[in-house]
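Have a look at this one.
What you see is the complex with one protein chain gone and the rest in place.
Letters A and B mark the chains in the order given here, with residues in each chain numbered from 1 onward.
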Amino acid sequence: MAAKQTVLGQGTHVVGEVRGDDALVVYGRVEGRIDITDELTIEPGAIVQADVQARSVVVSGVLVGAITASESVRLTPKARVVGSIVAPKVGIEAGAGYRGRIEMGEVDVQRSQSAAASADRGRTATVAAKAPPRLASPAKAASVSAPAAPARPAAAPVAPPRAVSAPPRPTTVAAQAPAWARKKATKRR
Amino acid sequence: MAKQDKDGKPMANTVIGTNITIEGEIRGEESLTILGTVKGKVSVAQGLTIEAGANVEADIEAQSVSVGGKLLGNVVARERLEVRPEGRMVGDAKAARIVIADGASFKGNVDMDV
Partner (left out) sequence: MAAKEPCHIGSSVTVTGQVSGNQDLVVEGRIEGRVGLDSRLVVESGGAVEAEIEATEAEIHGAVKGDMTVKKTVTLHQSARVMGNIRAAQFVLAEGAQFTGNIEMDVELPPDVVVGA
């Protein structure tokens, strides 16, 4: 009778620390800390006042505390969240209330064509040539592409792999912009 | 028996899975099933079930308590305490009715004078 899922019901209030390797669904209330290697779901009506760490976190209730996820964090329209989010992927749906800092690792605002890149190989090549490989990229890629990695070493607090150590880069958009701008100009109607 | 929420779905009972540890206090208005590890204090308005394989180090207050796993701590049950054949309990028990099954292990004081 091995339950793979732990449920804290509506009338249940935990003060302290919840940790382990099962998925956790909270309908009730938790104050303290949650540290699990599977998925954490905070249902509508639930109140969690805790720093939470999990593989992925889906919030539809109230959460006050820092969220760290090795894979993803999603706030649904009913979510009310105050606290930082550190995760490689974060989704916030319309209607969700959120206040705090979001960290997805280093954002490459310079490589302004990356979005359209997959749709336009030629341009990708141009951009790739312009943007030298950076130290931050492999680290970030690793954290995104290996999300199912069996969690963290037990002793390590918080922080999934992310590009913290990457030195802040000076903005070089200005220098690069004309190149892609010119390139794209030919495509204007 | 099972309570329902406003959508008519049965209300989720609280289950602490095999691979989960809770350190601290658990309070509940519904029943609680423990398959994992709990250290601290448990007080629930309804039944508490400690399944085989579970490991509980806590003082417990509940309407009824059924021990199939390991329990280290004192129990106050408003109705009934049962230590099942696979159960092992070390601690004082206070309950209106107490059952210690054949095969169970129990060490502690029993107080049925509620």
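Before moving on, here are some points about what is shown:
Please note the rule applied: a contact is a pair of C-beta atoms (placed from the backbone, for glycine too) under 8 Å apart; a residue touches a chain by one contact, two chains touch by 3 or more.
Fair warning: this is a prediction, and the values are worked out from it, not measured in the lab.
Counted over the whole complex, the shown chains touched by the missing one are A. One chain is missing from the display, and on chain A it is touched by residues 47, 49, 62, 64, 72, 74, 80-82, 89-116, 171, 173-174, 177-178, 180-182, 184-185, 187-188.
As a convention for this text, only the chains that are shown with their structure count from here on.
One simple way to say how far apart two chains are is to compare their mean CA positions; for chain A and chain B this gives 38 Å. Residues 5, 11-30, 32, 35-37, 40, 45, 51-52 of chain B touch chain A in their complex. Of all residues in chain A, those touching chain B in their complex are 1-22, 24-25, 27-28, 32, 36.
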